[in-house]
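Every protein chain of the complex appears in place save one, which is left out.
Then we have subunit A:
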Amino acid sequence: MKNLAVNNWSLLLAFALVLVSLVISWKEKLGLTKDTLYSVARAIIQLVIVGYLLKAIFKVDNLFLTIAMTLVIIFNAAWNAYQRDPNPHRKFWQAFVAQFIGTYLTLSTLLVTGAIKMVPSQVITITGMIAGNEMVAIGLAFKAMHDAFHDQRQQVLEKLALGASPKLASMEIIRRSLKTAMQPTIDSAKTVGMVSLPGMMSGLIFAGVDPVYAIKYQIMVTFMLLAATGIGSVIMVHLAYLNYYNDQMQLILE
């Protein structure tokens, strides 16, 4: 770890980089100055808290505390995903169920196969990666579904009028939303290592780990994200379409 040299002083100097973005915003009249400062401040505060929190949790190394922490991560991810649903009839429990099952199923596979160990430093970081990626995928699914129910409203009505169940009437929309949700993960799997060195791998290499060893973790991460975003969004779309119907199987007017 001798190469890891970042200290408070160097961070302070690196703040100059933020100033660049502020100057651009000010010069180009983007009106982003306040937003930039707010988000930087927020990032710093959140990360400081997380840093100390993780340090404490790793030190205690208690199974229940670790599980509790993963639940907190899942809850937060579900809440953020839920907030991204443009449907006013969205339901939080659905996002939670999708995140919960997607995350734990993937996580337990990694644990059972021995890809990661049941230690807080691995379980918690991996949970964060899984839940975060699921959150993005689910958010995309929500948006795609909402758009599709608008664009294809007439078609859905027509199918309902012919006597289709909401599920059958929404099948095309469900598929389209799922595809939208999974596409970025699939795309990034294609370019991984070619364009960007992903965070996990960069981190390991940064810390002085042999790149050949680091890529093994990255391969694992690629598999895991494909599975997790797949499971999470499959569950999500199969629940979320129901929010567009009432108990008489009618398309809800907005």
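Annotations
Heads up, the rule we're going with is that contacts are C-beta pairs under 8 Å (C-beta built on N, C-alpha and C of every residue); 3 or more make two chains touch, one makes a residue touch a chain; residues count from 1.
We take it that contacts and distances are computed from a predicted model.
Missing chain, UniProt protein name, picked from "Alpha-ketoacid dehydrogenase subunit beta", "Anti-sigma-W factor RsiW", "ABC transporter ATP-binding protein" or "NADH-quinone oxidoreductase subunit G": "ABC transporter ATP-binding protein". Within the whole complex, the absent chain has one touching residue among A:V20, A:M194 or A:L253, and that is A:L253.
Residue A:L157 is the one among A:L157, A:I186 or A:V209 that touches the chain not shown. Contact with the omitted chain, checked across A:L168, A:A189 or A:A207, is made by A:L168. On the side of subunit A, touch with the chain left out of the figure occurs at residues 154-155, 157-166, 168, 172, 248-251, 253.
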